[in-house]
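All protein chains but one are shown in place.
Moving on, here comes chain A:
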Amino acid sequence: MPMIEVQNLTKRYRERVAVDALNFSVAEGEILGFLGPNGAGKSTTMKILTGFLPPSEGTAKVAGFDVFEQPLEVKRRIGYLPETPPLYPEMTVAGYLKFVAELKRVPGRGLRAEVERVSGLTGLADVMGRVIQNLSKGYKQRVGIAQALLGSPPVLILDEPTEGLDPAQRAEVRGLIKGLAGKHTVILSTHILPEVTMTCEKVLIINQGRVVAYDQIRKLAKVHGGKAENVSLEEIFIKLTAA
């Protein structure tokens, strides 16, 4: 059984169709790169998967639970980084992470250790006492990632996780996500295509709410590369999403 299963998923904001009859599934332990030009509907799809928005049509299932029918079961299994990190500017990093851990029902005894674990993973140890408002953009992003990792949920939905990070930290987060493969199921959206080639096996490219490619990166390269041996994901992306 796939960990994430999306069938005929459609989302309309009034008249505008943001996501149009999407079908895909992600197997347990797989990392799926989720690509598409601006406004393609990536964030919208992720909001539906996490139960924040209801679908207009179709279904989405996480670990066999329908996101609309059994939202609590789904939310218990998902760590979510929205495209705007959901931070309380007045709180300190430590206070914030403790709060999110409580929201996710991390048991009281393991809470401090869990907060320390994710802050170590995301390089936050030095800023734990600082007020979020005063952090730089990249550090805010790290706090957002740390928040998603709390409680080590089996499914991670990360909307542009490396946005705003410096090259070193970006490589670190990339390594982090790669290390999640096998144990965690990850959907990762990004505009940095080499990152996808490095971390993901499989990609899903959408354009104007519709799937334009959904396959292993190797196979895509073979199909779209034609005679050229080393066609980059970037070239494929541009070719598929043009017009």
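Just a few scattered comments:
As a working rule, a contact is a pair of C-beta atoms (placed from the backbone, for glycine too) under 8 Å apart; a residue touches a chain by one contact, two chains touch by 3 or more; residues count from 1.
Methods note: contacts and distances are computed from a predicted model.
As stated in its UniProt record, the chain not included in the shown complex is "ABC transporter permease", which appears among "ABC transporter permease", "NAD-reducing hydrogenase hoxS subunit delta", "NAD(P)H-dependent oxidoreductase" or "Quaternary amine transport ATP-binding protein". Only one residue from A:G29, A:P71, A:G138 or A:P154 touches the chain missing from this view: A:P71. Residues touching the missing chain, restricted to chain A, are 47, 50-54, 68, 71-72, 75-76, 78, 80, 82, 84, 86-91, 95, 99-100, 102-105, 147 (touch as defined at the top).
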